[in-house]
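For this view, one protein chain was removed and the others were kept in their places.
For reference, chains read A, B, C, D and E in written order, and residue numbers begin at 1 within each chain.
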Amino acid sequence: MKLIQAQAIAKGNVLAAARIAGILAAKKTGELIPLCHPLPLTHCEVNFEFPKKGDRIVITASAKIAAQTGIEMEALTAVSVAALTIYDMCKAVDKHIRITNVRLISKTKKSI
Amino acid sequence: MKLIQAQAIAKGNVLAAARIAGILAAKKTGELIPLCHPLPLTHCEVNFEFPKKGDRIVITASAKIAAQTGIEMEALTAVSVAALTIYDMCKAVDKHIRITNVRLISKTKKSI
Amino acid sequence: MKLIQAQAIAKGNVLAAARIAGILAAKKTGELIPLCHPLPLTHCEVNFEFPKKGDRIVITASAKIAAQTGIEMEALTAVSVAALTIYDMCKAVDKHIRITNVRLISKTKKSI
Amino acid sequence: MKLIQAQAIAKGNVLAAARIAGILAAKKTGELIPLCHPLPLTHCEVNFEFPKKGDRIVITASAKIAAQTGIEMEALTAVSVAALTIYDMCKAVDKHIRITNVRLISKTKKSI
Amino acid sequence: MKLIQAQAIAKGNVLAAARIAGILAAKKTGELIPLCHPLPLTHCEVNFEFPKKGDRIVITASAKIAAQTGIEMEALTAVSVAALTIYDMCKAVDKHIRITNVRLISKTKKSI
Partner (left out) sequence: MKLIQAQAIAKGNVLAAARIAGILAAKKTGELIPLCHPLPLTHCEVNFEFPKKGDRIVITASAKIAAQTGIEMEALTAVSVAALTIYDMCKAVDKHIRITNVRLISKTKKSI
């Protein structure tokens, strides 16, 4: 199970790097997505789960802001870049590893 | 079909914006992915296909570089940000639209 | 008429790219202009007109913000980068093409 | 003469800031102009002249690179951002000051 | 005294460049420091003093913001990058020059 091996070998670093990369990317959303407003995030979190099936890492990001605008793009950007970071750091361990599903797991908005 | 509607209404702009966003993001790969080398891309292309099934846009990106390093991360970053841009520009048209599959369609390397 | 030729060949792409580049640049104004405050733009628009005389593209940008500070720098940056993008994309079509007048056409401020 | 007044009051700072801003912007050309290659500049210089007529500052930028690609875009970007910086720093001194001509004065390429 | 020589030779430029670099870096704090909020600075200032002892430049930065969050990170980032800029611009004059103490001289917060 390649992702698990990667986890055994370098889990802390890989996930920590992916988390930081995701958070930094969330702050760059307005710079990456042309028509996205630049938003002053007040909170961004990236988390990882390893489902029993063992062949994937589920990445979830949540972001908060004190504004009228939704910030799903910030969370989606965080997740995407976190996943790309994991891909990048694990591709040396196993040449056949590939990201098959960088997808939006869930989206929630809270009113303020 | 929501993506097709979006296509009818604003296709040129949406896809053009996604293409530009993807290309610009490819050039930022080293800035987004912590352990990715900063690479002087010589070519980056982002293309879109609308399969008959009609419920999705297939985004493909190709990147070239005159170096020993692979640049799949650049292409993957271009695809991811292009998809996020489409999501962002179409989410106003249809609240229920969501990205279900930002995934790697294919990866090719050419020796130089 | 070189700009018109460029328009015939690749207008959509050139202007779309210039528009996106201008909007993204507006969001980077505080990063480019040393003493400019970083401002959370709420709106930025870049438009193009082709005057009858036919030898130029008139680029206009408008920007809005909910703050006390003026944002003419954001609009000016958007126009400048949009013009540079057009220059860049058309210089391959005609080696003699050159930007003769990247200038401020008009500036308006609205109170909020 | 407003620019001269500005020069008398804050010349060193204004021109120094504009020079630095121009040089930094040249290094960001690939990030600002969508289809511009990211180029490793080996030299960039921004200079200012005050013609006798006294109502303008002539900004010239030169850039060098050890590559096959031209880098006029880098020089043009440097000039544009230097001019925007001067505009930004002088607009407080005189509300009526405006940039009328951010234009390409000259373009030269040297083979290596 | 190497720093004094540098001062004699190129003081204006070195300090002006360091000031601009520091101010621009303060605006990038949220982009550099992973868990730092992106903050809309309303004021940032970088100053230099030459103590009698003559072997160092004391760099101080102050930053202001209209928000509940402290912005010492912005001021610290400004000071650090200003110091790195001085180092970079003076290292050609004297190969043995080195930064021995990039440190926080003082930190003050004001309530709003």
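Throughout what follows, contacts are C-beta pairs under 8 Å (C-beta built on N, C-alpha and C of every residue); 3 or more make two chains touch, one makes a residue touch a chain.
Keep in mind that what you see is a predicted model, and the values were worked out from it rather than measured.
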Left-out chain, listing which of the shown chains it touches: A, B, D, E
Absent chain, residues of chain B that touch it: 30-31, 34-35, 37-40
Chain D residues touching the omitted chain (full complex): 20, 23-24, 27-28, 40-42
Touch residues of chain A, complete complex, unshown partner: 12-13, 16-17, 20-21, 24
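Just so it is clear, only the chains that are shown with their structure count from here on.
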Rotation in the CA alignment of chain A with chain E, degrees, nearest 5: 120
Chain B and chain C: spacing of chain centres that average the CA atoms, whole Å: 24
Gap in Å, rounded to a whole number, between the CA centres of chain E and chain C: 33
Residues of chain D whose C-beta touches two or more other chains: 17, 20-21, 24, 34-35
Category of the chain touch graph - line, ring, star, complete, other: other
Every chain pair in contact, whichever chains are involved: A-B, A-C, A-E, B-C, B-D, C-D, C-E, D-E
